[in-house]
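Some notes on the structure that comes next.
Only one protein chain is missing; all other protein chains are in place.
By written order: A, B and C. Residues from 1 in each chain.
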Amino acid sequence: MIDMGSNRYGKSAIRLVRIQRDTTPHRIWDLTVSIALDGEFAASYRDGDNSDVIATDTMKNSAYALAKEHLTTSIEDYAIAVGRHFASQPKVQGADVFVEQHRWQPIGTSRDAFVREGSFTRTALARIGGDSLDVQAGIDGMSVMKTTRSAFAGFPRDRYTTLKETDDRVMATKVSARWEYERGAPIDFNATYDAVLATFLDTFADHDSASVQASIWIVGKAILERHAAVESISMSLPNLHHWTVDLSPFGLENDREIYVATTEPHGLIEATVRRSDLAAKRL
Amino acid sequence: MIDMGSNRYGKSAIRLVRIQRDTTPHRIWDLTVSIALDGEFAASYRDGDNSDVIATDTMKNSAYALAKEHLTTSIEDYAIAVGRHFASQPKVQGADVFVEQHRWQPIGTSRDAFVREGSFTRTALARIGGDSLDVQAGIDGMSVMKTTRSAFAGFPRDRYTTLKETDDRVMATKVSARWEYERGAPIDFNATYDAVLATFLDTFADHDSASVQASIWIVGKAILERHAAVESISMSLPNLHHWTVDLSPFGLENDREIYVATTEPHGLIEATVRRSDLAAKRL
Amino acid sequence: MIDMGSNRYGKSAIRLVRIQRDTTPHRIWDLTVSIALDGEFAASYRDGDNSDVIATDTMKNSAYALAKEHLTTSIEDYAIAVGRHFASQPKVQGADVFVEQHRWQPIGTSRDAFVREGSFTRTALARIGGDSLDVQAGIDGMSVMKTTRSAFAGFPRDRYTTLKETDDRVMATKVSARWEYERGAPIDFNATYDAVLATFLDTFADHDSASVQASIWIVGKAILERHAAVESISMSLPNLHHWTVDLSPFGLENDREIYVATTEPHGLIEATVRRSDLAAKRL
Partner (left out) sequence: MIDMGSNRYGKSAIRLVRIQRDTTPHRIWDLTVSIALDGEFAASYRDGDNSDVIATDTMKNSAYALAKEHLTTSIEDYAIAVGRHFASQPKVQGADVFVEQHRWQPIGTSRDAFVREGSFTRTALARIGGDSLDVQAGIDGMSVMKTTRSAFAGFPRDRYTTLKETDDRVMATKVSARWEYERGAPIDFNATYDAVLATFLDTFADHDSASVQASIWIVGKAILERHAAVESISMSLPNLHHWTVDLSPFGLENDREIYVATTEPHGLIEATVRRSDLAAKRL
């Protein structure tokens, strides 16, 4: 009458750095890796039987060992290799490998000195289940701002509405985005990543925004139009609100110039833009 | 050919404190509230049409205003009231209201002085969609430890396995748990919360653990057996690893006495224990 | 013409857990230890000469090894033992050992199961230099609130002042406090700690507050009056502002009932209350 429902387990926050010194500049792979498995693990819960439980310590070891051979081209390729390693084990039905890449850039023309590029984290997710392989790439923690050409008006007003309509506000958000690649397509993960990122930034810069929602659509649509390998893109955009400070008590004007930036509370918009034949394809 | 996929939006991190001074001691409600709506909002994305977009600023105002009337008995009742308010608006199909309660306790016998009880946060989620109402209660951030009677052995060994089997390790985790109440059942949310929490702690203290997985089952099963109103419980348990320090280079013995506590990397076990007729009931 | 100025170095964030199983309940020491040394280390900077540089890795090892013998009574005694170990090394002139104790309490009557008590962290600092030994004990991260009997009025008003005077506000703060013990006095560190903490909480609860500043004085003075071994106490108190929400646009009254809690920006009051003969004594 009482049973196990869905369950998965794995190892998170594996901090792995690989340094390749045979290039100029040296190459730094600075990753945080998380592995999660699902499968026929009910016995480990119900009976305390660990005979099919790959120790999460073994997962950690595997991540380091597999980096030696497979972390050479892209974090997507590495995530796929790690995922396949685990998906082939007994009782495992699905393996998710999520990789965050912390980016470093050489200092000037130095071969061996680097500064961390903190504007965003590049992410990759390889999801392997049975015969299927899905790959997602993503941006995490990239703050962007439009200082003009952003409006928010025409929204309904009820008893609890006090927000004024505006045709010129500051729009800022910290981007968390993931896009899914077409299954089985041959993809140059690094070149495609750079191209999608460029489209994201260009479109964000170029468009006039009627709302965060409208911006998601415009940016997402552009990415799908320009990058055939991208099947869908999901974004989670917290509003980093900038409120105009009332300086009138001090006899000062403030025509959209001095703002207070706040993080609590914040609007949060989460949405996916996708090809409309995506569901059909997957069947 | 390009279309909107799933989407939702709302307001997060609404910090709301209500103080009731007509009791001894005073009563403090210290909450962080998040609201998320889904519904027919595609036009706001595709056309920049905000005519159905309840401003997230309005959501914030509503959370404060509704607290005045509805934040009197439990955070579950408040979450339900806020959720119903939004679920009844045009174009809204579902409303999720998530409440975190930061707990304060009186200092001694004081009527008006309090210290924050930081051992965990109580949470509630009201999920309203069409005619359905689901309520979940939860524990967040409660660190627990077993100093003995915890083992991990019998796991498979492969090329990458170096972990030793142990019949006596320290088990520690930071509990994140949510349990779902039976739909439509009359529930005293505060009394039931206290009772479920007590069962959680008692069972955690009493059992011998063969693994984190086995502990989830034992604790979850006890909660379902003792609390008829609980339909299922989900836990997300990061291992707070405690590794024995090798003191032999210093000529010292260390028989499970001195440990280093680490957070990176950590095992992460996520699982649901449920009544086996749950799916059937929901149809 | 260019020279070294003040400098110190050490190891921070040493996570050390000791478990003693010969008592009921078991005893958990869960510490974060930081060690900092100063002395004649200029050569290590100017000449890259490491011959006097105790490796910070050695400091970490020492912290674990010394825990075996010395972490038995109080974190103060342990900090003193670690400090003395380093202060006796060549070229070391001063050693600071700072210990944070994360507190656990048994679950019910359990011997071996614990829940972390998150209301505050106990701290100790042993500062050893030449023949001197100073010991400080402290409270970190303890949030306290007065729901009434707190005022703030009579402050000067200038062109930039908009704050209204109030005779009944919510006062809340996250306490960071450290008190210094009389040099050379025989002190029961655990009993004294509990007594000082009790005086802090009692006095905080009992007094009427004219400002955070006035509260610091009242609480600090009580501690010095009641605890002869305490020479001085320093507090750093961020205001956790609670602002009354304006509900009048919604036709609702709000007589000090519904508040928004904020952390940015916050007032910050830092002050020391001390015996007036303290400076003289130290000469």
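Convention: a residue touches a chain if its C-beta (ideal position, glycine included) is under 8 Å from a C-beta of that chain, and two chains touch if they have at least 3 such contacts.
As the structure is a prediction and not an experimental result, all values here were calculated from the model.
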>> Even though one chain is hidden, which residues of chain B still touch it in the full complex?
In response: 159-160, 162, 249-251, 262-264
> At which residues does chain A meet the chain that is not included here?
Replying inline: 15-21, 26, 28, 30, 61, 64-65, 67-68, 104, 107-108, 110, 112-120, 141-149, 170, 201-202, 204-206, 242, 245, 247, 249-250, 252, 254, 256-262
>> Applying the definition given at the start, please give the residues of chain C touching the unseen chain.
In response: 1-15, 34, 36, 41, 44-58, 60-62, 65, 152-156, 158-163, 210-214, 216-217, 220-221, 224-225, 232, 234, 238-239, 263-278
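Here, only the chains that are shown with their structure count from here on.
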> Measuring from the mean C-alpha position of chain B to the mean C-alpha position of chain C, what distance in angstrom results?
Replying inline: 30
>> Need the CA-centroid distance for the pair chain A / chain C, whole Å please.
In response: 39
> So how far apart, in whole Å, are chain A and chain B when each is placed at the average of its C-alpha atoms?
Replying inline: 24
> What are the residues of chain B that contact at least two other chains?
Replying inline: 15, 61, 65
